[in-house]
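A single protein chain has been omitted; all remaining protein chains appear in their positions.
Right after this comes subunit A.
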Amino acid sequence: MEIAVIDYKGGNVQSVIFALERLGVQATLTADHDVIRRADKVLFPGEGEAASAMRELQAQGLDTLLPTLTQPFLGICLGMQLLGRHSEEGGGTDLLGILPFDVVRFPASAEYKVPHMGWNTLSKLRSPLFTGLQEEDYVYFVHSYYAPVGQYTIAQGQYPTPFSAAVQRKNFYAVQFHTEKSSTVGTRILENFLNL
C-alpha cells in the first residue's frame, strides 16, 4: 500500500509518520503531484496558521490538486480546517473549499480557555472511521478555531458549544483532533482509515 503524507511545511508531520510506522506502514512525505495522485491513501496533517499554510499549498500547486483526488484522504487538525471554505484566522482566509464549512474562533474565557487543549470526548459517531470506538471515547485536541456542526459532521466535540470533531464528504475524511497522539483510540482510527 502506497501512503502519501502531504509535505507543505505544515507542522508536526513526523508524529503522523511515526504513528503509521507503529502500524507497520511506511509513508512517503511528499509534495510531488504524481506521487500523491498514485497513492492508495493520502494523509494531510497540519498545525499552525491557516493563511501561511494556504500560501504554501498555493506555491506548490497543491490547492488545485487536492480537490481532484479520489482515493481515501485524511485531514488532521489544521489539515481538516483547510478543507473548509473560509477561516476567520489571519484576518480572513479563503480555504480549499472541499467541504462546505466556515472556520471560526472559540470565544475565550477563564472557564473555557483557548486553545481548546487536552483530552475531550467524541459523540454522535457515524462513520466506518470509528469502527470499534464507543461514544465518549477520549481523543487529544489542540486548536483555537473550529468547524461548526453540519450535515458533513461524522463526530462531535463540545467546548462548550458543539463543534465538528470529524467531517466527511465523499473520499475526504478529516479529524480535528490529533489521531496520531490519541493513544489506543487514535491508533484504531488510523487503522480504520488504512482499511477504508
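Criterion: contacts are C-beta pairs under 8 Å (C-beta built on N, C-alpha and C of every residue); 3 or more make two chains touch, one makes a residue touch a chain; residues count from 1.
Basically, contacts and distances are computed from a predicted model.
For the omitted chain of this complex, the UniProt record lists the protein as "Imidazole glycerol phosphate synthase subunit HisF", which is one of "Imidazole glycerol phosphate synthase subunit HisF", "Phosphoenolpyruvate-protein phosphotransferase", "Metal ABC transporter permease" or "Ring-1,2-phenylacetyl-CoA epoxidase subunit PaaA". Which of A:S87, A:N120, A:S164 or A:N192 touches the hidden chain is settled by the complete complex: it is A:N120. Interface note: of A:G48, A:P148 or A:P162, the residue touching the hidden chain in the full complex is A:G48. Where subunit A meets the chain that is not shown, the touching residues are 11-12, 14-15, 18-19, 21-22, 47-49, 78, 108-110, 113-121, 138, 140-144, 158-159, 178, 180-184, 186-187.
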